[in-house]
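Every protein chain but one is kept in place in this view of the complex.
Every chain is named by a letter (A and B) in the order it is written, and numbering of its residues begins at 1.
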Amino acid sequence: MNPVATPFFFYALSGVAVLSAIAVIMRRNPVHSAIALIFTLLSLAGLYLMLYAPFVAGVQIILYVGGIVVLFLFVIMLINIDRMEREYQFNKQWLVGLVAAAVLGALFVAVYVKGQSIFPHNAVRFPEELNTQQVGKMLYVDYLLPFEIASLLLLVAIVGAVVMAKKRI
Amino acid sequence: MNDFLNYLNSNLTPGQAGAYLWVVIYILIIFAAVSAAVIAMNWLERKILAHMQVRLGPMRVGPHGLLQPFADALKLLLKEDIIPEGADKLVFWMAPVVVVITAFTTYIVIPFGPTHAVTDMNIGILFMLGVASLGTLGIIMAGWASNSHYPLLGSLRSSAQMVSYEVAMGMAVVSAVLMTSLSGTGPYGIGSASGAVGTLSMIEIVKAQADQHVWFVFKFFPLGFAAFGIFAIAMVAETNRAPFDLPEAESELTAGFHTEYSGFRWSLFFLAEYAAMIAVSAIAVALWLGGWLRPFPHWLSGDAWDTAFSFFPALTFFILAGMTLRTTIRMPKHPYFKIQKTGLGVFGLALGGIGLVLLVPPVRDRIQDIYWFSIKVAAFMYLYIWYRGTFPRYRFDQLMKLGWKFMIPAGIGVLIVTALVGVL
Partner (left out) sequence: MEITTLHYLVVAAALFIIGTIGVLTRRNVVIILMSIELILNAVNLNLVAFSRLYGLHGQVFSIFVITDAAAEAAVGLGILIAFFRNKETINADEIDLLKF
């Protein structure tokens, strides 16, 4: 199946992603930031689909949007303080932060301009029908140890989060 | 134009064939059909619940209350649109939109037939679970934006419940997907042939059931049945229906997260809830009950049996038409009832007419897959209404205890035992 209207979808999705990311860091109300984060994550899932990675897109929607952002919203509602929205939102060292980010941006620009020759223009296209099966095989054959370690890490995170959020241990 | 009609000869879904105009047509058909199904569910639920509680239900609006859903829809459209005073207007507006969009997006991959899906993504079931989990966000936004404590509590409880039972649903779904690859044709009869792999695509899962000549609910009995049972219970909890409807029951939290929504916005929540019910029932039917396959496709095979089973759609409509016409005859013979009698008679004759159309051979062959799928989903809808009329409500801590301490370990257990049995 041939891709259709690729530049349009790429510019639309990446535009939504970047604008929503700016909204995440600029909004006063944390719930509005969380909703902007949802838009960013969903448009990134669309970008993954354009990069022929449907399994990663599915995992992103289930875990990130359906799990992590829900967790953020729960915590925002639990510790919502109205006076926080009327205070000044940016801290004292905002100028240093902006300068640091600008230097980082300049670094990115320098690397990408100098290294343009290593990004080939004709990208290899993997067959999309067996993507899940191949990722699954790779997870269980090449990356078995990291897989088990990740499950252990999740167990530790669950126990730690429950212990820390309890009222009395 | 030729390209447009050429698609009908190919045996791919429109998304795979790249026929985008047909994709739009399928989406419009699904939208219309789901809306009609929700309207029918409204009437059916009130009538069936009423008959279970030995009363009659709506009888006045149309003949036997058949026009009640339309009256309800009209009333909701004309109601005043109230927004609470301190409510966050943007989030308040967006919440019903998010819930409806996620409920309807799941219909893209539902397999009504081997080529009758909008598209056949190779991550079909993963996509459906993911989009179903997006509905939780809409409910949280609705509760928070209402600026009132009943909706906030209701939405937090409701989303906590939905998130918990999503995990149980995921476990049950994974064990069904596992069964697609355990076809018993591999070396020494273990597992599957070396080339056959499991699949997440909904159409391929139903085709795997056809190839293995067994519905997954009966495979490795009782494991398939246990997985199906876990999914059936988790899907009722996922859609906030009785007996898990504490967050939105009227006597508990004054309608929970949609308390402050009136008129058209409430009807969007209602539409989304019933559409989500039909969608998760469609997942259960496709994964365990053989999707579009007729009963006993392998034992009772052959042209004679195929033709015998192909009369079922017409038979269903004839039975419905017969019931309607019998009710028409038994209506009171009073001039006040003349309009209702004629209306009901026309409705009965229309049902009979549809039954006659379904007897025509070309239509009869094409309607088979869609009919069997719809009948199974309709059986699930009846189960939903039956649960609502029969079971008392779960208290919230009992609900969460059931989800985390029983459903998830049971799901993991079924998955492990299925894997073991499949490899042996």
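The rule is short, and it goes like this: a residue touches a chain if its C-beta (ideal position, glycine included) is under 8 Å from a C-beta of that chain, and two chains touch if they have at least 3 such contacts.
Nothing here was measured: the structure is a model prediction, and the numbers come from that model.
Within the full complex, the chain left out of the display contacts the shown chains A. Although one chain is not displayed, subunit A still touches it through residues 6-7, 10, 14, 17-18, 21-22, 24-25, 30, 33-34, 37, 40-41, 44, 47-48, 50-53, 55-56, 59-60, 63-64, 67-68, 71-72, 75-76, 78-79, 81, 84, 87-94, 96-98, 100-101, 104-105, 108, 112, 116, 119-121, 123-126, 131, 134-135, 138-139, 142-143, 146, 150, 153-154, 156-158, 160-165, 167.
Note that in this section only the chains that are shown with their structure count from here on.
Mean C-alpha positions place subunit A and subunit B at a centre distance of 32 Å. Residues 16, 18, 20, 88, 90-91, 94, 121-123, 126-127, 129-131, 133-134, 136-137, 140-141, 144, 152, 156, 159-160, 163, 166, 197-200 of subunit B are the ones that touch subunit A when the two sit in their complex.
Residue ranges of subunit A in contact with subunit B, taken from their complex: 1-2, 4, 29, 31-32, 35, 38, 54-55, 57-59, 61-62, 65-67, 69-70, 73-74, 77, 128-133.
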